[in-house]
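Removed from the display is one protein chain of the complex; every other protein chain stays in position.
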Amino acid sequence: MIKLNNLVAKYTTVRGQVTAVEGVNLEIPDGTIVGIAGESGCGKSTLMKVIYGDLAYPLELAEGGIQYGFPDASGAEVTSKTIQKEWFRRISYIPQSSMSSLNPVIRIRKQFVDFLDAGTNEAEVLAGIREYVQKLDLPPEAIDAYPHELSGGMRQRIMVAMATFFQPAIILADEPTTALDVVVQKGILMLLLDLQEEMQNTILFVSHDMGVHYQITHKMLIMYAAKVVEFGDSETIFAKPLHPYTKMLTESLPTIGDDHLRQGVSGRPPSLWDDLKGCRFADRCPLATELCKHEEPAFIEYRLGHFAACHYAGDNV
Amino acid sequence: MTTNGAMKTVLQTENLNKVYRLGGLFNRVRINALDDVNLNIQSDEPIIVSVVGESGSGKTTLAKVILRLINPSSGKAIVSDQLVAGPGVKPVKEAFLRTVQPIFQNPFEAFSSYRPVDLYLLETATRVNQMSQADAESAIDEALTSVGLTYADVRGKYPNQFSGGELQRISVARALIPRPSIIIADEPVSMIDASLRMNIINLFLTLKQDYKTSFLYITHDLATAYYVSDYIAVMYRGTIVEYGPAKSILTDPQHPYTQLLLDSIPAIGRKWQRQPIKLSDIESKEFQMTGCRFHNRCPIAEEKCTHERPPAIKKADGREVYCHFA
Partner (left out) sequence: MKMNNRLRIGLTILAIFVFGSLILPFFNEVDPTKHGTYPKNMSISAEHLLGTTSLGQDTFWFLVYAIRNSLMLGVTVSIFTTFIAGSVGLLSGYIGGWTDRAIMTLTDSVIAIPLFPILIVLATLVRGNTSFWTVGIILVIFGWAWGARTVRSMALSLREREFISMAKFSGSTTPEIVFKEVFPYVYAYMVVSFINAILWVINTEAGLAVIGLSKVEIPTLGSIIFWALSYNALFTGQYTWIIAPVVATVLLFLGLFLTSTGYNELFAARRGHA
């Protein structure tokens, strides 16, 4: 179980500090695929960085902490301060663009072994990797290539291979298929599903594509303007969403074969620099009342395992 | 549906080819970005045609040829009854700009960061439409209103003061000012948040109605293509594989590639079946294939497919399928 306790993350900029993630309080059971959805700037990537422990200036975890649910080498429980030591082994990260994570002038096999401890038998590990990538539908010679020699889809598979080779307990994927063609995307997502079934790890998957979330996630987290507005089982979230924003997200895209009129979500999220009072979604919400403008809704468990932050949760839009 | 009079050629290409030669002296690779593309879309009223495909399909190259941003290697292209590409073709600039206008993929790149966005609108009105300052201002006002913005929202502001969706709407407004008969939209919503895309897509439908403008919608997103198009052309590795009425093709695909595409869409409401997919090979090899470009990934391919280009098989519902087994 991963426990996120009252996380507050801030960025320091020339204009001052802005809170990119405000008060995230959740429990994520082991072995689940959790999708994180929301508009640009809602805080989903920041939340991922916090969970991964990539807390370099100007990002800081101002309040709260994370319990990862497994002990480190010395037996103590791992927290956000110590998670860095577990990178690649117990927790790994698949970025959006493989080209910005792979060094273009170094062969892939060398990048694989870069993070091994000194003294490990490199040849053994490389042999293991060559075998492993075949499972992912890659030729074993792929790791001898330079990144630009492979197609985008193959590179992303390499990223998945790197992220899963040591069978980490937690995998964080930040829009890993957004830049890929739809056929290649399906391949990678199916791959992730297969690996997850086998390894039973937890995957946190950020995407702005609700269709992708529908296909692969067990639970979903919807974020808006630095806050979590809904969390629950994916099936329920798609069938009976509690928060009006979730409903707007799921209905904002057309489906083939379905001819009824669709509307994009109108307006813009509030600027995080403003002094935000009440529900942050009130300006764009069709259900908003005076109450919403003044009082921030609490994040309540309305049904078992299904949380939402809305005064009118579940009401029809 | 009112008719606008005579049948017009919305888009026609004849043996359109674009070949890129990459590599050095000894290692030349031929990329057929457009490989003998033949399209003939005629209509007496404004329509929206989508050209869909993945990366490497040639759809963006097609858009650039039509916009005269690149020259084809051979063949010709006609847009809105105007010859725009072909050997020695050089249409009169004003006439061209009043017929064809673009919308580009990246809203933040569409404007110079050093100039206020309304200057582009003003220039279009004064130069392409040759309007006076006063007339220009009212034309701009009208165009902005039709996309949901006002002149006051936009006057004197720089691109970084807008969101991606707003910038894209301003691009649409600018493209509308010359009252073009066709707007070429190259992936207009792929860089906008998924939940905000319909705001722009719905605009295309309204504008088709109100301004009688046709659209050429280049995209890799089949769902929005379904929603908005009258006709659709599916492209793969520089060739058209299926073309015809959009709704029929997308609900009943007949080319194996179109079927593969539709199967791969992560749609809400229909879970994927877990089946193996044959991934594409190294791009440059595929571009140099003979016969049908899809044969190495096709579940029904036979010997014939490896050396004979499939012809366009016409079907009852008006579609064309480029497959030996259609």
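Annotations for the structure displayed:
First chain written, first letter: the chains are A and B, and each begins at residue 1.
Basically, a residue touches a chain if its C-beta (ideal position, glycine included) is under 8 Å from a C-beta of that chain, and two chains touch if they have at least 3 such contacts.
Predicted, not measured: the structure shown is a model, and the values here were computed from it.
Between the chain not shown and the residues B:8, B:59, B:174 or B:247, the one that touches is B:174. Residue-wise, the contact with the chain that is not shown comes from B:112, picked out of B:15, B:71, B:112 or B:150.
Listed residues B:104, B:204, B:257 or B:322: the one in touch with the omitted chain is B:104. The chain that is not drawn here is touched, among residues B:123, B:137, B:153 or B:263, by B:123. One chain of the complex is left out; on subunit B, the residues touching it are 67, 69, 93-94, 97, 101-102, 104-106, 109-115, 120, 123-124, 126-128, 157-158, 160-161, 171, 174-175.
By our rule, only the chains that are shown with their structure count from here on.
Note on chain placement: the centre of subunit A and the centre of subunit B lie 32 Å apart, centres being C-alpha means.
By the touch criterion given at the top, residues 54-55, 163, 165, 193-202, 220, 222-224, 226-227, 250-251, 260-269, 271-272, 274, 277, 279-280, 282-283 of subunit B touch subunit A in their complex. Residues 39-40, 137, 151-153, 181-187, 189-190, 193-194, 208-212, 214-215, 238, 248-250, 252-257, 261-266, 268 of subunit A are the ones that touch subunit B when the two sit in their complex.
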